[in-house]
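Just one protein chain is left out here, and the rest sit where they should.
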Amino acid sequence: MQQFTATVSGHREVAPNLVRVNLTAPPRMLRGAAAGQFVFVRASNADSHEPYLRRPYSLAAFDEEAGTLALLVRVVGRGSRWIAERVEGEELDVLGPLGSGFKLDERTRHLLVVIGGERQSHLATVLPLLAPAAAREVTITILIEADTAANLPPPSLLPPEVEYQTATRDGSAGHRGSALDFAKNLLPWADQVLAAGDDPFLLRLKQICAKLYPLPKVQAAVERSMACAVGVCLGCAVETQGTGYARACVEGPVFDLDRLALLS
Amino acid sequence: MQQFTATVSGHREVAPNLVRVNLTAPPRMLRGAAAGQFVFVRASNADSHEPYLRRPYSLAAFDEEAGTLALLVRVVGRGSRWIAERVEGEELDVLGPLGSGFKLDERTRHLLVVIGGERQSHLATVLPLLAPAAAREVTITILIEADTAANLPPPSLLPPEVEYQTATRDGSAGHRGSALDFAKNLLPWADQVLAAGDDPFLLRLKQICAKLYPLPKVQAAVERSMACAVGVCLGCAVETQGTGYARACVEGPVFDLDRLALLS
Amino acid sequence: MVKQGKVVETVNLSVELAPRNPHGLRLRNPVMVASGTFGYGSEYAKLVDVHRLGAIICKGTTLERRDGNIGPRTAETAAGMLNAIGLQNRGVDWLLREHAPRWAKWKTPVIVNIAAESVAEYADLAYQLDGREGVAGIEVNISCPNVAGGNVPFGSSPTAAAEVTAAVRRASSLPLIIKLSPNVADIASIAAAVEAAGADAVSLINTVLGMAIDVQRRRPMLGNTFGGLSGPAIKPIALRLVYQVAQAVSIPIIGIGGIASTSDALEFLMAGATAVQVGSASFTNPHAALNLLDGLERWLLVAGVAEVREIVGAALPK
Partner (left out) sequence: MVKQGKVVETVNLSVELAPRNPHGLRLRNPVMVASGTFGYGSEYAKLVDVHRLGAIICKGTTLERRDGNIGPRTAETAAGMLNAIGLQNRGVDWLLREHAPRWAKWKTPVIVNIAAESVAEYADLAYQLDGREGVAGIEVNISCPNVAGGNVPFGSSPTAAAEVTAAVRRASSLPLIIKLSPNVADIASIAAAVEAAGADAVSLINTVLGMAIDVQRRRPMLGNTFGGLSGPAIKPIALRLVYQVAQAVSIPIIGIGGIASTSDALEFLMAGATAVQVGSASFTNPHAALNLLDGLERWLLVAGVAEVREIVGAALPK
């Protein structure tokens, strides 16, 4: 973990209200970063108390050597809007990388990624591991859902090798319904499953998995509102099965799905 | 008084930390405006509560017909910085014109303007009346003081006919000392005196006037912190001689100096 | 989890603030402007269509003219401001002479906020307002120091608060709103006491006592040392107090404190307020109250809520 000033090198709206912000960081800031980890970004000028708290964003891309990183920002409120509006040359106050990322098993050949819930930017959590995995000849299928076609992240964000299956609640693109409707069939195929979404989505995934044998190995990235993101405030509590609360910002955001006690 | 959206048409640093912001307003917003009146400007994005209150700025220039106005902004804190940083095309949320301005007597032939105190932007209060007065062949002398040469507003802000006498506390330009050091000699010359500055400055001016006979006719623009600027909060109280408190935002900011009970 | 509403075509925004009072106090909508932040209603009238407001509460009025405090009287704080005006006003006679006749012609009811330093003065004020054209109700500011009671504000003890309420109640039959102070340990007991003493409604909160220091001059920023904190900064406190009072009284509650947007107003309604007052937000945006009103109507339409009353207290424990 470091605190550093990152400079915006470009930003681009990849879908309505979904902005990719490219950043350059000083050397050695991204050492040991992993997909699923995040940065904690100040979303105001230094002389303003509003918004008061930093905002967590997954590393949507990073290059340790080049000192570059990218965020995939869904504009939902004033913090995200402020970040998404920064133009080339402006600086961001960044803390990170933070938390525990996804751990891709070296033996995995069939990787299933399941992204759901209200915000499609959850996809950011896995983006950095896709190209390296594809290069190691891992077959990757991503299932993703959105309310409507316009809110689906464009396939251009993904390496070409990835199979991208979409579902929309209104049927305007892909399957009409939930990404979890396919999951049942694909879970047995996968050696490893990575998931990201809100709690109700992850709970439904867990319920589907519970009916399968052998139990699929699922790592899931959760989201919590965060005040400190370094483990001191205990605000980002995630209830676990029998071991009390864990911190989304330190032990998470990525957990083994079977460790989580989720609420709908 | 109107509430309107003004568009920045340009801004220029006329001295260190002194920025002239040019604005265009919708038609009919500046009807009846006068020098010494002010506008009340929101100094944040609409989605931020910081800074909470609007900021008062004198009309440093206005053209009723053209729908243009200008502010002369001394950068002293975050509100003034925010306003001074707005670039061409950006919009400001403006309330005004507000308050009571200077009333130049038609018979005045010799006009003395005395500007002092900690902020040289007090000069803005008289700027709009100088050129019209000069055109009516009023002889105008301005006395102004600053801590040091760099903080003196450049004479380029003034019509060429105006005589501009400067004083600096460190002697780096003009007379070493206060603008009030000349005032004694010039006050008897003037038919009318306009002054602007902080209370201690205006008090000293008043004390000097008190020793003269006949008593010079002085109108003075005061400054108060303002919450509403429309007369409802009663926060901008100005103590008067014997008639209780007056409101700087309605009865003022320009008062007859002899009406004011000033504190040092 | 987002509640799905039925389809509604119009929303009934009207609310009754004095159901126990024979006169009643029915507002067309629940959006009012708070005392001390909207003058006597006419100052903003050039800018804002004041006739669309639910009600206007005028600046605090005392029996006699008051000059108010020495300055500075206001200071900006993080997401808020401090004020120590000192109840500057010209007294109740002036109010009744200069303003009440105009108010009598308005569609929007005007409620007179009163302040005093003794129970007898409160009663006297209420008596003078009783039955006067243009005065739709009385809001009693009980945050004032009780001169006979060691300068402890009336609003900080249930007994003193109830005494003021009962005295005002006897002196006037007008709809009677008691405005509660947040600077107390147990607001619910004070609310219950004024309800029992005859209040038609309670409004809360008045400002929170605070201060700021001028570091360069090494002295308090305000001429009066202490001042009242208002604005978005106090909203979480005000909301909690409304939520607590809602569980202690059955008369209508008027929520006040940092309300600037539709969503702020909805929070207060869901916490148990029947109506809201917009205070210092008008300074930042004179249209705050009306924008909020428009947004409230739209929100209720989209949410399929036909009567604003339906969401009052929606977030209270079931």
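Each chain carries a letter (A, B and C) given by its place in the written order, and its residues are counted from 1.
Quick note on the criterion: contacts are C-beta pairs under 8 Å (C-beta built on N, C-alpha and C of every residue); 3 or more make two chains touch, one makes a residue touch a chain.
What you are looking at is a predicted structure, and each value in this text was computed from that prediction instead of being measured.
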{"item": "Chains on display which the left-out chain touches in the complete complex", "value": "A, B, C"}
{"item": "Residue of C:79, C:96 or C:293 touching the missing chain in the full complex", "value": "C:79"}
{"item": "Residue in contact with the excluded chain [from C:177, C:212, C:248 or C:290]", "value": "C:212"}
{"item": "Residue of A:76, A:135, A:150 or A:233 touching the missing chain in the full complex", "value": "A:233"}
{"item": "Options A:2, A:24, A:45 or A:178, residue touching the unrepresented chain", "value": "A:2"}
{"item": "Those residues of chain C which, in the complete complex, touch the missing chain", "value": "1-3, 77-80, 82, 156, 183-185, 208-213, 215-220, 225-227, 229, 231-237, 239-240, 243, 258, 263, 266-267, 270-271, 311, 314-315, 317"}
{"item": "In chain B, positions touching the absent partner", "value": "49-50, 200"}
{"item": "Where the missing chain touches chain A, by residue", "value": "1-3, 42, 49-54, 93, 95, 224-237, 239, 244-245"}
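The definition used in the following text is that only the chains that are shown with their structure count from here on.
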{"item": "Computed distance of Cα centres, chain C from chain B, in Å", "value": "36"}
{"item": "Centroid spacing, where centroids are CA-atom means, of chain A and chain B in whole angstrom", "value": "54"}
{"item": "Chain A-chain C separation of Cα centroids, rounded to whole Å", "value": "46"}
{"item": "Chain A, residues touching no fewer than two other chains", "value": "49-50"}
{"item": "Set of chain C residues in contact with two or more other chains", "value": "78-79"}
